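For this view, one protein chain was removed and the others were kept in their places.
Chains here go by letter, A and B, matching the order in which they are written, and residues are numbered from 1 within each.
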Amino acid sequence: MLAYTVRRILVSIPVLIVSTFIVFLVVINSGDPVANFATSRQPAPSKAAVAAFARHIHANQPVMERYWNWITGVLHGDFGPSVQANLNIGHDLFTRFKVTITLVAAAMILALIMAVVFGVFSAIRQYSAADYTITFFGFLFLAMPVFWFAVLLKQAGIWFNEKTGSQFLGTIGEKSPYLEVDTTWNQFTDHVGHLILPTITLALVSFASWTRYTRASMLEVLNSDYVRLARAKGLRRGKVMTRHALRTALIPLATVTALDIAIILGGAVITETIFQWHGMGEMLVQAATTLDVYRTMAWLLLSAVVVIGFNLVADLLYAVLDPRIRYD
Amino acid sequence: MTDIEAPGSAGTQLPPGEREFTVRQRTQTQLVLRRFVRHRAAMVSLVVFVLILLWAFIGPHLWHYSYEKYTEDNSKPPSWKHPFGTNSSGYDAYAQVMRGTQTSLKIAIMIALGSTLVGAIWGAIAGFYRGIVDAVMMRIADLVLTLPLFAIALVISSRTGGSWYWIAIVIAGLTWAYVARVVRSSVLSLREKEFIEAARALGASDVRIIFRHLLPNALGPIIVNATILVATGILTETALSFLGFGVQPPDTSLGLLVSQAQTAVDTRPWLFYIPGAFIIAIALTINFIGDGLRDAFDPRQQRVRQ
Partner (left out) sequence: MTSAVLEVEDLSVEFGTEDGTVRAVRGVGYRLDRGESLGIVGESGSGKSVTALAVMGLLPTGAKVRGSVRFEGTELLGLSDARLSDLRGSGIAMIFQDPMTSLNPVYNVGYQISETLLRHNPDMKQRDARKRAVELLGTVGIPSPERRVDSYPHEMSGGMRQRVVIAIAMANDPDVIIADEPTTALDVTVQAQILEALETARAETGAALVLITHDLGVVAGHTDRVAVMYAGRIVETGSVEDIFYTPRMPYTLGLLGSLPRLDREEARLTPITGSPPSLLNLPPGCPFSPRCPMRRDVCDTDEPALRRAGGDLHLSACHFADELVDTGADQVFDAVGADTEALARFADAAPATNPEEDPV
């Protein structure tokens, strides 16, 4: 297993290099920050200033050399120059990562819990009114645009705060400003209050499809011969459910969850924008708008590492839980 | 599945795939159709979806306001004159929603068609030749799959944003790999079937086997995936447009309309809820149609794996 893990990580490195190279090509060709610099400033910068700017952001280097310098730089902790003066991309990235990871983790946990609870319940009570209701809402949420739902939730949060006269449900930012001076407890509740609405929003991205997946997987197991044999052995319904059905049905969910991490990161961009968080979402939007090549690349690199890491963990988890899968 | 008897006895010069296939396909198609028609939610969805489609594409020619012309009414709630109200600049929201629906649907359908075409051929070739061809082609597809769809689309669209076909191409360029994987796996199992061997024994060329035998028989998963891609497409495009990276004014899309209305949820709710409802209606009906098609093509199996 350890050998497998090491090998998987080693295999991921060339994948990461190739994929970041392709992305790099795409990014440097999808905007001209130098021209942008030359035309968008008031007063118009001098030719020398434009040339200096191009040199500063390495726009004058040949592509291969530019990529090489970037990737080797990253290994030393240097993520390259930003088009914004005085912006350390590495520092920016990790500050924002901490903000975003809280949201993503909270949303995934919420989505998983809801998916398992509703999916299993739906499967056990197949064709009941509850099953139809859950299925209907599953379809509805699957069709619901995240940004629309987020705006609606934000509005509901504002309404809730007005009604209760509290500021508990934060609708702007990941925390209140100037909070550092407050007590730990207040800081904590403030964080939680700001986390609630965005978490619900982001959980929605995957909750519906995971629920449907859980239901289908559970139904398949419940109708399987080995569950019937477990019953024929004399095991009670509850025990068959937990020991034979749930365990087997939920294993594949690990893979599905991992595969969806990229979608969740995309959803985080939308969620953070609407709730005005200073996380990775805002970073990507800003980087794309300002045609900031290295800031964009830093974002994409980190997300690629997260995706690969998640898939590796899922595969290992799968091997631990399912004896049919063995890596060596 | 004994779909196909060897055409005549071995050695006759009957062209493979012609007659016996048309026979089988008709019965198969009839079966699929009948099962689909019995799927009530899917049938209702199909009707609703077609109505929305007709409305969005024919409606603008019949409606007396244009999506790009001011009217003298500002911020009016829905009325007979303006069924969906007007916004603060005096645009008729009915005309705008119609136009937005048209643009969003155009992009979504283009995404589905484009990525299905590329993905199906890609997957069929990889699955048919296997070996090194398969390995290389599927590594490429896997690479594309690791790219975060929304983030990459956002980055590329920041440059190309505006024209609807560019948005479609960018998104399709990231979703085809998914189709390729699905098609490859069904081709891999199909190519072991007797009728493919029969066709090969009769000397059919590779191209003929792929296009006349493998792809038509993998039609079920291909159509189901294409349907689902329409939903993925519309949700991705509207999200991009919402963030300002998709369709640009003066043109409009459902996502852009929601974005423009997000500060007006309280004051002019019609501007926010109606385009949102249209996105939901389109994605919902598409998903139901996809579900009905899946059941129709594959009634026994509730597919678990993606």
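In this text, a residue touches a chain if its C-beta (ideal position, glycine included) is under 8 Å from a C-beta of that chain, and two chains touch if they have at least 3 such contacts.
Keep in mind that what you see is a predicted model, and the values were worked out from it rather than measured.
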Chains in view that the hidden chain touches are A
Where the complex has a chain not shown, which of A:224, A:255, A:276 or A:289 is the residue touching it?
A:224
In the full complex, chain A touches the hidden chain through residues 224-237, 244, 247-248, 251, 321-324
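FYI, only the chains that are shown with their structure count from here on.
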Would you mind pulling out the distance in Å between where the CA atoms of chain A average out and where those of chain B do?
25
Contacts from chain A onto chain B in the complex sit at residues 15, 18-19, 22-23, 26-27, 30-31, 139-140, 142-148, 151-152, 155, 213, 216-217, 219-220, 252, 256, 259, 262-263, 265-267, 269-270, 273-274, 284-285, 287-289, 291, 296, 299-300, 303-304, 307-308
Residue ranges of chain B in contact with chain A within the complex:
143, 146-152, 154-156, 158-160, 231, 235, 238-239, 242-243, 245, 255, 258-259, 262, 265-266, 272, 276, 279-284, 286-288, 302-306
